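One chain of protein is taken out of this complex; the other chains stay put.
Presenting subunit A:
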Amino acid sequence: MEELGLLMQGFAVVMEPQNLLLMLVGIALGVLIGVLPGLGGANGIAILLPLTFAMPPVSAIIMLSCIYWGALFGGAITSILFNIPGEPWSVATTFDGYPMAQQGKAAEALTAAFTSSFVGAFIAIVMITFIAPVIAGFALRFGPPEFFAVMFLSFASFIGMSKGPALKTLSAMMLGFLLAAVGMDTVTGQLRMTFGSTEMIRGFDFLVAVIGLFGISEILCSIEDGLRFKGERAKIDARVVLKVWASLPKHWWLALRSSLIGCWMGITPAGATPASFMSYGVARRMSKHGASFGKGRIEGVIAPETAAHAAGTSALLPMLTLGVPGSPTAAVLLGGLIMWGLQPGPMLFVEQKDFVWGLIASMYLGNVVGLIVVLVAVPWFAAILRVPFSIIAAIILVVCAIGAFTVSNAEFDITLMLIFGVVGYVLKKLDYPLAPLVLALVLGDRTEEAFRQSLLISQGSLRVFFSNWLVSSIMAMGFALLLWPVVSWVVERINAHRSGTGAVVPREA
């Protein structure tokens, strides 16, 4: 157990008072960054990076990675309270978290979100501690075809989860793909659909769209409903944390499955956002109560949060062992490593043992500290909903505008956010589901890229997606999930015929 010895040394490094203090500061800053939409972990860390040059590398990475943990925790807060995802990976948390808050169960949803985040991260850290080298080797097997297969699986596990009619789901998704295609095409190096406008060169950033589609449109809906929060009369009680905890163990299988999805997506590296969507989709599919997802089920909060945090944590592994960031935030941390004079990659584990194990130890401790910090604050977070809507709505609007601006320092994005807000409102009124649109917008770009890279490699042959056991099995899983609704419908019909009722209502085309 060489790892355990090294880990203990790591804890010794982390336990230095200065490092503990930086850890607390990092968590607090991270939660703040996570709460502010747009100012994501990546931006936050990039801004604070120069502050760390004077520190020893271990202290610097402890503080910055704690900002990352804090941001992972914090992203859930606004998703649940206001339907505004603070971070891309908390979009899926809004699906059930926000309905829970509207039913006056904000505190329960927050507790479930934080706790499952912690569980996901913890499982990922244990994995990093003991099987890092094996896992890192596995990541090397992922070329463009495998990457496309993973993306395909994400879409497949998500399709059909939408409550809306299939045609509306499909058109929302196609709109998402269309928006994702605007801007630079990495494969040909050409600009697409910018219509000569310099503002369109950037393309549509996912966060700007999400802040508008979810946040602004929600404010518009609330205004229509009479200027108040539905969840304002929530009972706020510190004991709610214990009550939720008591109910959590029965979801152990859900949590474990979501963690595995998260770890896998973090390592491949696809990142926390697809992980949260995929985990939510699978949870809904596997649940006996699938139909009531999206109306405030606690499983709908546990699944994406566990997966997002597991993915966010394990995304650091390919960064450390291969020098490839598994998430945008990890990319900025990677830049930091180089500036502190550390070369990320396979040699880091060999040459910088103190640094690596200090970081891993800080993951354990940082997540425990983070959980305590956010749980203590749950009643206060939930109490925000008691502030009159007319005051808080104005504040939310300003914060959203700042967030949209921060994504790429562009004023045009604020206009874009408002347009997306109106579009989101109209789509909601017409009963179009927003989730498939968002999914296509966030993954569309990279899915297309992986698909075309694969075809370049295979010189145009689609057989590349079934060229080895890994890519074939992922694709097969994807097709199985995709065809599941059809198959189950056929089975239902056959059963119905046998029993002679024939009362099954066929789905719309």
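By our rule, a residue touches a chain if its C-beta (ideal position, glycine included) is under 8 Å from a C-beta of that chain, and two chains touch if they have at least 3 such contacts; residues count from 1.
In this text, contacts and distances are computed from a predicted model.
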item	value
Chain excluded from display, named as in UniProt, from "NADH-quinone oxidoreductase subunit C/D", "GvpL/GvpF family gas vesicle protein", "Response regulatory domain-containing protein" or "Tripartite tricarboxylate transporter substrate binding protein"	"Tripartite tricarboxylate transporter substrate binding protein"
Among A:Pro57, A:Gly120, A:Gly266 or A:Pro344, residue touching the chain not depicted	A:Pro344
Sole residue of A:Leu242, A:Leu456 or A:Ala496 that reaches the chain not shown, by the stated touch rule	A:Leu456
Selected from A:Phe114, A:Phe142 or A:Phe465 as touching the chain missing from the view	A:Phe142
Hidden-chain contact residue, picked from the options A:Leu6, A:Met23, A:Ala42 or A:Ile128	A:Ala42
Absent chain, residues of subunit A that touch it	42, 46, 49-50, 53-54, 139-144, 183-191, 194, 198, 201-203, 318, 322-325, 328, 331-332, 334-335, 338-339, 341, 343-348, 408-409, 449, 453, 456-457, 459
